[in-house]
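Of the protein chains in this complex, one is absent; all others appear in place.
Letters A and B mark the chains in the order given here, with residues in each chain numbered from 1 onward.
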Amino acid sequence: MIATRPVLEVNDLVVEYGSVRAVDRVSLAVAPGEFLAIVGESGCGKSTLLFAIARLLSPPARIVSGDVHFQGKDMVTLDEDELRHVRWRHYSVVMQSAMNALNPVLTIGAQLRDAIKAHEDMRDSKIRARSEEVMRLVGIDPVHLKSFPHQLSGGMRQRSMIAMALVFTPELVIMDEPTSALDVVAQRSLMLQIKELQKKIGFAAIFVTHDMSLVSHFSDRLAVMYAGQVMEIGPTNKVFSDPKHPYSSGLLGSFPSIRGPRQALAGIPGSPPDLAHPPPGCRFHPRCPQVMPHCKTIEPPFYQREDVDIRCHLYADNR
Amino acid sequence: MAVRVVTDVAPIESPPISSRAGVLAGLAAALLQNKKALAGLVMLAFFALVALLAPVIAPYDPHSLQFDPILRPSPAHLLGTTSFGQDIFSQLVWSTRQSLLLAIIAGLMATLISLAIGVSAAYLGGVADHVLNLFTDVFLVIPTLPLMIIVAAYAKSGGVAVLIAVIVITGWSYGARQLRSQALSLRNREFLEAARVRGERSLYIIVFEVLPNMTSLIVAIFLGAALYSVLAAAGLQFIGLGDPNDLSWGTMLYWAQANGALLAGSPIWVLAPGICIALLGAAFALLNYAFDEISNPALRPVKKTK
Partner (left out) sequence: MQITAELKADTAEPIIRAVGLSRHFQLGGPLVRRTLHAVDDFDLTIGANEIVALVGESGSGKSTVARLLARVYRPTSGQILYHGRPLAQMRSRRQRLDYAARVPMVFQDPYGSLSPVYRVSHGIMRALKLHRPELSHAQRDQEAARILRSVGLSPPLEFLNKFPYELSGGQRQRIGFAQALACRPELILADEPVSMLDVSVRIGVLNLMADLRRNEGISFLYITHDIASARYVADRLVVMYAGRIAEAGPAEDVLANPKHPYTQLLLSAVPDPRAPISLPATSDVAEPPRVINPTEGCRFRWRCPYAIERCSVETPLLRPLRPAHEAACHVAT
């Protein structure tokens, strides 16, 4: 098997807000063209992780230790000039709410132009051509380049954001809950579109969401985060068909199904911990149905089962 | 559709309020931790103390004309004497009372009027809202100086009442707009809807549900109005609108100017009350900023990380 260099490699990343550790020693890697989903509830650090990777953190948040290598380059030490060179051309970001990210007083075309000009000196005719091309790519009639954001539907706004992110055909697209402001039908439609674009252009994608079921059919690999740490990471189908970490299985069991027999679900009792004072040992132990005595004192390392890494003592090698 | 999932954990960046304390106690704690607030509070406390203890602190009767005029500062007369032979230091100390009282009373009255008009406009809506807004705008736009001159021409006996009236009339409209805006934005908050659905009466809702959520803004407006009052009172007294026989920093300035203090060689007569006015104003301004910062975390100074 030819070992391809991962597009993105995160090693032991630690991000803090003052004294609160929002991301605690997270490591992951994304291969070229791979779709990695990061799933977790609010407060788990997934958005902070994303911002850290994209170098979009603002004070008081800061990267304390660890590194982020994008295409072999160390991202954490790059200065603003070098960053600008890499940003948008090689990786881009799609934010959660288009209404917040799009400028309400500029047309879509003007914003695309701004994005292009900020990163490359292009002739106006080329900019126009590229803008039309990228709008068609996401399924929007180029006539909407003249539209203002409020004139488009929610789904179309999100697609415009994606068009902007793809304008330089980057190798990596980072997406922070791009579908959560849409209704179910538009969500489905957008996910299919993203998958299609990925096949066409070949970018790798990191997709952050709180909705596990949304990514079940679209991602290659899945990472489950809780309280700033990765709890389980592996191929999507394996994590879904057989979630090993008690949190992953609890989370999966929190989605009522519309098919199959109606059954009572338990969810997960309690609530996520205060990151200023995380529980000792395994962070999930206060809520874990399978807690063991040493879970309360010893923080579990990652154990491997087939291709899946699980941060849980239940899978210690001598069991 | 906004399926905005809220944090199921207390927010990381919430200010350090002790968990058992009420919101007011929390506010007090936040104030004490804010440098601007502390500075403002210290200055205000200082002036309040001076006002209270005036009889004790002032060495002489401020009105007494027994001393030699225009004396230089000396141990006997810390700030020298006026053209009439009065001790400037004693005058300054006693004047603190009226200046402070004017600021607080005029500030309070202006705030109350802003509150009544602003919140009514927000809640009555419709035609009443339009009328009240028009009313507010008219007062916002009235030029204060010509108004003061006109009033001065008509008010035969001046005095504190006229001063307060002029300050309040010119000062209430600014706050009314802000209070109306906040009341409007609160109107659609779900806990108010919950109160309505529960069956509460409108008056109850306004007094017990809306106003408590506006305390931060109300205090900030009061502080702004107090600041305005300090400066407006001084200005009005300086041009002779108040009773010249009153003891306040503004009237000191009036007499100093009338007697050409700067030319006559006693600049202290002008500087001393001027500095006090500035300091009292600064105290209110600092507290005002501090309140803004506390209620809007986005305004807080960002600590520089290395």
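Note that in this section contacts are C-beta pairs under 8 Å (C-beta built on N, C-alpha and C of every residue); 3 or more make two chains touch, one makes a residue touch a chain.
Owing to the predicted nature of the structure, the values given are computational and were not obtained by experimental measurement.
The missing chain, though absent from the display, is touched by one residue of A:162, A:268, A:282 or A:312; that residue is A:268. Within the complete assembly, A:250 is the residue of A:6, A:66, A:250 or A:281 that touches the hidden chain.
Within the full complex, the residue among A:10, A:116 or A:212 touching the omitted chain is A:212. As for the chain not pictured, it touches chain B at residues 1, 3-11, 14, 19-20, 22-23, 189-191, 193-200, 209, 212-213, 215. If you put the missing chain back, the residues of chain A touching it would be 41-42, 139, 153-156, 183-189, 192, 210-214, 216-217, 240, 250-252, 254-260, 262, 264-269, 271-272.
Criterion: only the chains that are shown with their structure count from here on.
If you average the Cα atoms of chain A and of chain B, the two centres end up 50 Å apart.
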